[in-house]
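All protein chains but one are shown at their positions in the complex.
Chain lettering (A and B) follows the sequence in which the chains are written, and residue indices restart at 1 in each chain.
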Amino acid sequence: MATITREWLLTESPGSRLQARAGRAYRVTLALLRNPLAVIGGLIVLLLVILAVFAPFFATHSPYVGVLTDRLKPPSAEFWLGSDELGRDIWSRIVYGARITLTIVLLVAAIAAPLGMVIGAISGYIGGWTDRILMGFTDIFLSMPKLILALAFVAALGPGIENAVIAIAITSWPAYARIARAETLTLRNSEFISAVRLQGASVARIIVRHVLPLLTSSVIVRVTLDMAGIILTAAGLGFLGLGAQPPLPEWGAMISRGRSFILDQWWVATMPGFAIVIVSLGFCFLGDGLRDVLDPKSGNRQ
Amino acid sequence: MSAISLRNVQVSYGDTRVVEDLSLDVAQGECFGLVGESGSGKSTVLRAITGLAPDWTGQIELFGQPRGKTIDREFAALCQMVFQDPYGSLHPRQTVDATLSEPLAIHGIGDADRLVPEMMTACGLDPKFRFRLPHQLSGGQRQRVAIARALMLKPKILLLDEPTSALDVSVQAEILNLLKRLRREQNLTYILVTHDLPVVSFLCDRLAVMQQGRIVEIAPVSALKSGNMSHAYSRELVAKSADRVAG
Partner (left out) sequence: MSAPLLEVENLRVRFPTPTGPVDVVRGISFTLGRERLGIVGESGSGKSMTGRSILRLIRPPGEVTADRLRFEGRDLLDIPERDMRKVRGARISMIMQDPKFSLNPVMTVGQQIGEALAVHERLPRRQIRTRVLEMLEAVQIRDPERVFGLYPHEVSGGMGQRVMIAMMLIPEPSILIADEPTSALDVSVQGEVLRLMNDLISRKGMGLIFISHDLHLVSQFCDRILVMYRGRNVEECAAGDLDKATHPYTRGLLASVPRMNETRDELPVLERGDWENS
């Protein structure tokens, strides 16, 4: 087994598929690290993941249990970000809330992105009536305002995280389908696609093995940039009481509860608000950095 | 029986007729040149044979078998194509190994680990390039990969669409030599489309001159070499090729 050194990764003549792939990933990472904003974004996202995974280590108190005599205390040594109306530590609730945020964001991305990519690729490659029908279907979802559709869905199925995830995923996939279709249209007539057709490949094989891999870059960038919007939509649903239900420490719901005290005990609503802003910014910076690195049009073919 | 036979072939792109009433025969083992300027329809003839331009009428036969409008595995094993642009004809995210294994995988042929390096060597590619991506290869190397890919299924016919036009002069000679050698070794039949007459002189046995979708002359390459083409347009092309500045 060759030692994984910088030389091994950057070699001009990789000796195996694994080496070629690792080398590419390394080059992408190096390019990303050159962009300071992307580094900041990456660190924020990494912090989110660490907080979520190791929540019990970072929380100072229980996120669910509070002593009423401790209610609405300002930030102090005991309650780092203050306490809410039930005496629960806000910092600990935010840390555990990171789990919920991360879960929602990852599930939505895992459902919406592949679904959108596949529909868009099939639509763009096959064309004709398939394209018209699939895109008509996509347009129906695209034309509905995200939050309202999510609301309607949740109202029909009942509140809760799972339904919130499904609702947001349903409104997110059309954008990826459109991106995938647009890129597929430009790729469809490339000579390398013609070459594979001439080898007798089936349409399914061409789409799966030759078209989809070329779409991943744009979709990854778009998903990362969309994360902020997904977080905000989830927070919006939570704010309206339709997402995660109490006593779960979902950030949007926390802001909603803190509304009544906003003038005197501003920290109850504002701290989760900051959390949302910082995490959204982190994803935006990271997404921007990824786009500069992965977008072939910017000339940086990695 | 000729390897390739075209009778009264007409090809259209949408409403435009690009190739008119074209007939020609190519014998097995022959290299047939198809020359003309851009817009003459020469590349379109190849696309019609392969099925990439399916809007054609007339008869096309390969080794006596009539050609349809679709691309199936049988056709793929018989006839392959090498494209002009070495930068566009390779999948940008697939290594040389993946590109060369793909035709084998599609046809259920195993033993890629032996066949791929074998073909690379046969086409003058160092096997150490096996896991490189296209952007890590030079233009000449990419074109060798394209040729290797076309030969993986051991076809009898190779359609070459301006295979060296996008290459540097010094690299062109290597690729032309390679094509000549491969044809001899594997008794391949070529149709070579090009605007470059000296290339025809080097590689081909016979040639056809196309103008605006029609063949104006078919001649043996000796006529080209001795400057004895019959049709006025052919003579014009030869003259302009030889001396581009004087009147």
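Operating definition for what follows: contacts are C-beta pairs under 8 Å (C-beta built on N, C-alpha and C of every residue); 3 or more make two chains touch, one makes a residue touch a chain.
Only a predicted model underlies this, so the values are computations on that prediction, with no experimental measurement involved.
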Exercise. Looking at B:106, B:125, B:176 or B:192, which makes contact with the chain not pictured?
Worked result: B:176
Problem set entry | Touching residues on subunit B - with respect to the absent chain | 37-38, 139, 168-174, 176-177, 180, 195-199, 201-202, 224-227, 236-238, 240-247
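Please note the rule applied: only the chains that are shown with their structure count from here on.
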Exercise. How far is the middle of subunit A from the middle of subunit B, if each middle is the mean of its Cα atoms, in Å?
Worked result: 47
Exercise. Within the complex, which stretch of subunit A touches subunit B?
Worked result: 12-17, 19-20, 24, 190-192, 194-201, 205, 209-210, 213-214, 296, 301
Seminar exercise, completed: Contacts from subunit B onto subunit A in the complex sit at residues 50, 52, 71-73, 75-77, 80-81, 83, 85, 88-93, 95, 97-98, 102-103, 106-107, 128-129, 131-133, 135-136, 146, 149, 153
